[in-house]
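Below are the structure tokens for one structure; questions will follow.
For this depiction, one protein chain was excluded, whereas all remaining protein chains were kept in their positions.
First chain written, first letter: the chains are A, B and C, and each begins at residue 1.
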């Protein structure tokens, strides 16, 4: 299949490579020439603009850092919509706010293109291993059409509903994740301050009603689990800055729909405070250090 | 075995019955005569004070509503310690603050009695079915000694560490539970306000990093699960007032150990607000209604 | 003086009238024809676009509801910058985020126009009486030039610093106001719940370290003051929806500068919750009702 791919960063590059490995013919674009060169070396063709990357392909995938980038890449003068043929399906795997996702999908529809928002979870590790989860918003027809291609980059492909619901699923999950991680941090620090052993406490929580992914799979308290960021000084994993970004997306969406998210707003502020103390580059589970008592 | 039992309320009564069924000889006390009569009808003997219930037994169990009750029952003039023989082991299954638990255990130790704090989870249903979880704080010797008896009232008997750690485990778990339930409420309400189907969203969360007991086992959004309070108008289950009580215990313990619990404090306030709006008698998952938009 | 005026809503209309009364010649524009007709009846000329309202004048004033409106009115095809002559000074009295204010001022500067952001406080009453406070961001030269004209619409004209700082002053003040009003609500409700008379408590606070405008000038507790919204069912005054808007502007600005505003975020959520319960049209001091216990 002839596929266009725009956005070759930490996530986009390995995703594009997996499409090459699956036998597709790729035309790529990125604002950073080095990123383009690396993909060319792997067998892709380079285009000089999003518009050109989108012309003469049967499918287009984008993976970009934020809403303004998505608007620029799709809607600007040299953007995707100015080059793509009617009927070509568009997939945006960026994590952005649902309102922008819907707005761009509407513009695409008026131009004659179906579009799906398909944000991912699984991080750079999942992108390389081809084990990402894709949360897909768009019509069921589009979902069925693109699922086989997404499966070449991921393992779990979920249809969330109409346009924008892929983004909704992602930000709602991460809203809850951000809250849970701080909740686990508070419970673990309170428990140990009160004299219970951290592993014992985690064991009880993990078999009780406090059970959650942040505790049983990604526990932030050092010494409770191996192979998590807490076991290696909070390096690797999902950065606190990225969690802050996702919580902020959730709050922006909540604002537009006038929906209160009280704990979410406080969680976002705690990540903001943590980040303003210079720790935004650490894994998001390092938020537990905000609660550590200084000697 | 000759066992004394003080506190025959909604939880204590079925626990005492299970001990009778297991063949023990029970001497019971409660301030409500009706509660005492019911147990007598089931085969127990009645005592006229905690002191008398504790004399001439080989083991004593108490199940009381709060810290002041525990102090009164153990330490007052007619209290357990004034009647119990040295060497008899004491088990308090009340949910109270760890500091009081330790204080009473210290007094018991000075009197020559080992004591374990052994709060439970599982609710009245678990108490009747004999499937409670016991979180036990006390020496390992005491734990091994009492575990067989606890197993006649529960299924999962966990040793949490020294005196007080049973209470610590319980309040830390419930702190996290209270936070998670509100987190799920916010995520579900935000998602549906943004147009995703509630069941689809729950399905995604339950297989992603937002996964937690409050979402996959006790989802508060109506229509997502059967056999949960949300499916029956938030009746039954674990009352919002009880969650408020446990969050307050966690905050009191945090205060004494000078440990911040920021989301926990906000969760407690939201339950307080919910309760002051007259809804404290509903199941704790009804907190989701605080987020519902009025038409 | 020949002055252009764009935006003739509840605030803009009386401001424009005051300029007419002061003897200026006005060319006005608004998207609502009725608003334009009213000003024509008062002696203004009508223009068919912002561009035309800005051509052939010596000074231009805009008063618009939000950032997107400001961008549209200044930067669109028929916008102010496409019609105004170089050298004409531009004044935007809208309350918007400082980043947009600076962006538009930069665009104006490149076009050869000095621009000041000059948001107001004082409400529609102050706009009619000509007693508004103007918080002015822009060079000192521009401030000195426009101050005499602003004084014809207001009483207190303050220079806050360079471009954008007028908006900064306004949103920081209102951030603090939103927090204080909830703080007073909590203190008054707690005090009366604990048995102190509301007037006595307010009297003590107003002569002590809790003293603030929300308590001594605009007390939200019914019966404490006359001539405040609390004395007339929370009608009139500054709407809860407007406070929510200003808190949201503050949080957006905080987000862009990565600055935590923890109480501010919670205050915004409480106004969001209050608004989603259908009470957004009441005066912002009605937030106290969120704390009232239901019988």
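Here is the rule we use: contacts are C-beta pairs under 8 Å (C-beta built on N, C-alpha and C of every residue); 3 or more make two chains touch, one makes a residue touch a chain.
Keep in mind that this is a model prediction, so the values were computed, not measured.
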{"item": "Residue of C:37, C:106, C:144 or C:197 in touch with the missing chain, whole complex considered", "value": "C:197"}
{"item": "Among C:27, C:121 or C:248, the residue in touch with the chain that has been omitted", "value": "C:121"}
{"item": "Contact with the hidden chain (one of C:179, C:228, C:244 or C:279)", "value": "C:179"}
{"item": "Absent chain, residues of subunit C that touch it", "value": "98, 121, 133, 135, 156, 158, 160-162, 164-165, 168-169, 171-177, 179-180, 182-184, 186-191, 193-197, 200-201, 203-205, 207-215, 217-218, 250, 253-254, 257-264, 266-267, 270, 291, 293"}
{"item": "Touching residues (missing chain, whole complex) on subunit A", "value": "266, 273, 276-278, 290-295"}
{"item": "Contact footprint on subunit B, counting only the chain that is left out", "value": "248, 251, 254-255, 258-262, 265-266, 268-270, 272-273, 275-276"}
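Methods note: only the chains that are shown with their structure count from here on.
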{"item": "Distance between chain centroids, defined by C-alpha means - subunit A, subunit B (Å)", "value": "39"}
{"item": "Mean-CA-position distance for subunit C and subunit A (Å)", "value": "37"}
{"item": "Subunit A residues counted as touching two or more neighbouring chains", "value": "254, 258-262, 266, 270"}
